[in-house]
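Report on the following structure.
And then chain A:
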Amino acid sequence: MKPIRTRTGRAVAAAVVAGSLALTGCSSDSGKDTKDNSKSKEDAAAQSKPVVYGDAKASQGPAEEVAGAKSGGTMNVFMQSDLTHMDPGQIYVSDAGQFSNLIHRGLTNFQEDDKGNLTVVGDIATDSGKSSDGGKTWTYTLKDGIKDEDGNEITSADVRHSIERLYSKVIFDGPTFVQTWLSGAKYREALPDGPYKGKHLPDSVLETPDDKTVVFHFKAPQPDLPQALSMAGYSIVPEKQDTKEKYDKAPKSLGPYKITDYKPGKSMTLVKNDQWDAKTDAVRHQYVDGYNFSSTIDQASQTKRLIADQGEAKNSIQFTDSVDPAQMSTVISNPATKKRTIQGYQVYVWQLSFNLDKMKDKKVRDAITYAIPNQSMVQADGGRYGGEVAGGLMAPTLPGFDPTYDPFGKLKKPNGDLEKAKELIKEAGVKEGTKLTYAYSNTPRGQAQMVIIKDTLGKLGFDVQAKEIDRATFYEQVGKLDNPYDLYMTGWGQDWPSPSTVITPVYDGNQVADGSSNYSHINDKQVNDLIAKALTEQPEAAAKTWEEAHHRIVEEINPAAPVYYSKQIQLFGSNVGGARFSTDSSYIDINDLFLKQP
Partner candidate 1 sequence: MTTLTKTEGEKAPTGPEAFLSVRDLKVRFSTEDGIVKAVDGLSFDVERGKTLGIVGESGSGKSVTNLTVLGLHNPKSTTVEGEIVLDGQELVTATEREMEKIRGNKAAMIFQDPLTALSPYYTVGRQIAEPYMKHTGASKKEARQRTIEMLAKVGIPQPQTRVDDYPHQFSGGMRQRAMIAMALVCDPDLLIADEPTTALDVTVQAQILDLLKDLQQEFGSAIVFITHDLGVISDMADDLLVMYSGRAVERGTVREVLRNPQHPYTWGLLSSMPRLGGDTEQALTPIPGSPPSLLNPPSGCPFHPRCAFTGEVTGSRCSEERPALGEGRASACHLTAEQKQTIFIDKIQPRLR
Partner candidate 2 sequence: MLQFLIRRLIGAVVIMFLIGAFTFFLFYTIPQDFAQLACGKNCTPENIAVIRENLGLDKPITAQFWEFMGGIVSGRDFPQGHCSAPCLGLSFSSGEFVWDSIIDRFPLTLSLTAGGLVIFLVIGLGSGLIAAWKRGTMVDKLVSGASMVLSSFQIYFLGPIVLGIFVYSSGWMDNPKYVPITENPVGWAVGLLIPWAVMATIFTAQYTRMARSTMIEQLSEEHVRTARAKGMRQRYVFFRYAWRGSLIPIVTIIGMDLSALLSGAVVTEFTFDLPGLGRLAVQSSLTKDLPLTMGVMLFGAFFILILNIIVDLAYALIDPRVRLS
């Protein structure tokens, strides 16, 4: 998953400016229910069960009917800004991922039951994949009757084309897992022009024996392949329909809906795709007749319209934006409105990363970790429903999450333990007034949190220099190896529910490089070995190794002070049925929506 930047990145365009410039309308301020009963820890437990690989039967369509679902009517979708990409190869960001559920289909997909348990099932493949040769070879056979919106049958050649086009220069933004697993870090050199010049990957890497089967050959075992293939980035682009750069604006649909009218930056309309066959799809439904996307409604207006629930708003949903934090109390304190919300944990963990090249003394790092007032940092990001105090660095959505793990006593003292911190500072012998440079992203939230950190570190006797960095390139500046800053707030989220997509990129010593996600430049031999070992084990076995690595990182090295887990809360119109929180996308589950009165 992209770093937290996805929220700030996407918000860059109009939303943030609008968010804080556009005022919310005024509505009666009903009694203030200050008690917060946001999602507590046991909901997280549901979200963090290990993923099950489904067999052929589980992958059979049609998807289980949603209770009381009716078909017909058009669903309105509110968005703050336009989708960054529609070409599946370029899709990495979660909002485009949510969109691709409606339009694109891949080899595999996540199926979710009411309690949020995820099973990987075959989407256009008959099952979640047969692994052999110790997990180095994976074979997929295609279902029959899979067509694109123009009626062309999908064959293994299309699957091969979808993978090979990711090597070309046309694609620069999507995920790179399968490509690096197949052809190593410099995968583009294996097929510089992609499939467009008639050249293909050798059969020893990607093999299509007949029209219905595709075989992947990896150098090392890849237990997570089925989960990776369920990512939007690996959806199918039929060879005949591939218009290269233009595809990003006019993709061909395999899923239940297709695009009829698209005005970039303004609106988009989807209608039913008659070529989609419900019997071949174990996950999606086709209840509503179509979707109207409007991508100019900022977060504050979305919330106001959905609270007011007047006119069109009754049939509207939030897509990837959450409830405006400023109006949280209006939403929560009014029971009728509260019923129309879905809540759950996002995959992001906010942490205060220390630059280990400059902050070498562990005592100082521990002191700061103790001192940080996690609770007010959460309040600066919209109060309890925006986030929750974090004990460790692993998100509640990861399998093997232990809610009680809290080495720095954050749950007992959510607003920090100043005395203990001062003792540690005295022990470390830090002179009064030593300079610390704190870099922060120049957004309203970044500024609010900077004030808190400056206040706290000031109390510890530090002379804090706050450096604001333009929101668009915060991660790029902080990602530099030789950055001049001592500490900075960063957030990271998993790509699929496995610690491998969190601990490896952020805490693996040999990933430390310019522009890498290892922002604290942690390079501990014991941690690196644990990571290497876990990567080869099956998910259940790997869980314990990841746990051990996590504990060592947090307690012995403490490269980053855990601050809070981010949470998601979205509103939908009163006439929308089947709305529930999807643990896969951590947004509203787009596959089960229908209108009560179409």
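The set was built so that all candidates are chains of the complex that A comes from, given by their letters.
Please note the rule applied: a residue touches a chain if its C-beta (ideal position, glycine included) is under 8 Å from a C-beta of that chain, and two chains touch if they have at least 3 such contacts; residues count from 1.
All values derive from a computational prediction rather than experimental measurement.
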My understanding is that every option belongs to the complex but just one is in contact with chain A. Which one, out of 1 or 2? 2
Note which residues of chain A are touching candidate 2 in the complex, please. 1-3, 9, 12-14, 17-18, 21-28, 81-82, 84, 92-93, 169, 172-176, 186, 188, 244-246, 248-249, 263-266, 296-298, 301, 304-305, 307-308, 310-312, 470, 472-473, 475-476, 479, 514-515, 517
